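The other protein chains are all here in position, but one chain of the complex has been omitted.
Labels for the chains are A and B, by order of writing; each one numbers its residues from 1.
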Amino acid sequence: MLLSQGSMGWKLKSSLYVITGAIAAFLALPIFFIVALSFGSSRWLVFPPPKWTLKWYEKFFENPQWIDSAMTSLQVALLTSVIATLIALPASFALVRGKFKGRDYLYSLFTLPMIVPVVIIAVAVYGVFLNLGLTGTLFAFVVSHVIVALPFAVISIINSLRLFDKSIEDAAVICGAHRLQAIFKVTFPSIKPGIFAGALFAFLVSWDEVVISVMMASPELQTLPVKMWSTLRQDLTPVIAVASTLLIFLSLIIMVMAGLARRYSNR
Amino acid sequence: MYMTLSRKKWREGTLLIPILLFLCVFFLIPLAGLLLRSLTEPSFGLQNFEQLLATSTYVQVLSNTFLVATLVTVISLVLGFPLAWCITLMPNGWGRWLLGVILLSMWTSLLARTYSWLVLLQTSGVINKTLMAIGIIDEPITMVHNLTGVIIGMSYIMIPFVVLPLQACMSAIDPMVLQAASICGAPARTVFFRIFLPLCKPGLFSGALMVFVMSLGYYVTPALLGGVENMMLPEFIVQQIQTFLNWGLASASAALLIILTIVMFYFYLKVQTDSPVSTNTGA
């Protein structure tokens, strides 16, 4: 009765709905607010804006620093996504298919970067890269991002591989396909949505990464979040609202893509 | 026979080489190096830990961290519960929209969301203006660069991490059990506290632990929304390194944070009994 709408008392039901509505608004509000502000004319972010304008967008696209950092972000996120997926894929196979002892421990190790606070990973990697003179390089960005993106790729691929019925691969083998051939022709196409989702998560993690990136950045090479961060610490210019809106837009696209991938896999 | 067996082992080993190599070189060794530094800089010994636990401002940072993590956990549990409940009640239609809002908020850039709160909460911000317009307050209240800002911003970020496990737990509850309880004569309040809430406990527990652990190590939101007086541990670590170049003290704090996190996470794994990798093999 507390879990079926029909038999719930109307008092309880309506108060639950009102409270939930308020909390949902609390969750959604800041996102819509920031999008609205990016079109507002007020330099001091007055809301509701006195006038609507595109001038902050002009400022954003005119400034090579914003564009460069966005391009760096894209580059880093793409590389991170590809590398994390390529490393995670064979490891996931070994963990799901292998019969050796200690697989649970290895899984914990692979997901450890998700558990250890990012700040600590940032500081640890920074300590090493600083000594090696690697900070401020693309290499440093990608490597440090792969560390935190890896668990997402591993989890996503392992989950899809666990759900995949191995006898389908066996069927291909008994039909005459070599094990590797069967994996490429049958298993990969079947778990493609999982691999794809893992790559998307890895991309998003890298794209949104702040703490590590701030440590790895140099004035010459920085990602979009780093640029936002350093700008934000100086003042609250509406240009950040523009950058935020673009980030939100991208997250939305990627979410829809991940959703489609999931729907495709359920078919 | 033996050959095929060892060949198979060897193949599995090869598949693990890239990830093990990567994590060792870029994750485990740097991490070990950092932790080692807490004992060796500036000289070998426990002096960094002693300093950390003896200096009152540093202890203040520690207690601040715990206070914030606890408050954030409680608030996000309270706010996450009705959300999870509603999504479970309406798996289609509105429930799906609610889930969409939660996922969108979760995957929206952290900086964007924090920036938004920064603007919303500032003295001349919308929230202060609204409150003054309705007449609740006469003067704008300061909600950023203090504990209030940190708590609001972090609870906001953590809610999805409560809702998702909680909702999974709730949807596994058989509604018939609750019906059975009310047939037995229990009023709605009793059913809620005696049956529903206890059945949600695993979800609440894992959500709470997750949020608490994440809150302990959060950097971005406290750094932007918080003030200097109520600094948290992650910020303290970065400050020690970037401003004071005091790697010893920073490493000691990092060690403390890691130990806390891993102990907490050990409990978290204890709650979840399922093995994440082994498949359920049929006979």
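What we mean here is this: a contact is a pair of C-beta atoms (placed from the backbone, for glycine too) under 8 Å apart; a residue touches a chain by one contact, two chains touch by 3 or more.
One rule holds in what follows: contacts and distances are computed from a predicted model.
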item: Hidden subunit of the complex - UniProt protein name among "Circularly permuted type 2 ATP-grasp protein", "Putative spermidine/putrescine transport system ATP-binding protein", "ATP synthase subunit a" or "Phage shock protein A (PspA) family protein"; value: "Putative spermidine/putrescine transport system ATP-binding protein"
item: Touching residue (missing chain; options A:Ser4, A:Asn131 or A:Ser167); value: A:Ser167
item: Contact footprint on chain A, counting only the chain that is left out; value: 165, 167-168, 170-179, 181-182, 185-186, 189-190, 267
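Note that only the chains that are shown with their structure count from here on.
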item: Chain A and chain B, separation of their C-alpha mean positions in angstrom; value: 16
item: Contact footprint of chain B on chain A as seen in their complex; value: 1-5, 7-9, 12, 16-17, 19-20, 23-24, 26-31, 33-34, 37, 44-47, 86-88, 90-91, 93-98, 100, 103-104, 106-110, 112-113, 115-128, 143-144, 146-147, 150, 154, 158, 162, 166, 204, 207-208, 210-211, 225, 228-229, 232-233, 236, 240-241, 243-245, 247-248, 251-252, 254-255
item: Residue ranges of chain B touching chain A (in the complex, touch as defined); value: 9, 12-16, 18-19, 22-23, 26-27, 29-31, 33-34, 37, 79, 82-83, 85-86, 88-90, 98, 101-105, 107-113, 115-120, 122, 124-126, 156, 159-160, 170, 173, 175, 178-179, 182, 188, 191-192, 196, 213, 216-220, 224, 234, 237-238, 241, 247, 250, 254, 257-258, 261-262, 265, 269, 275-279
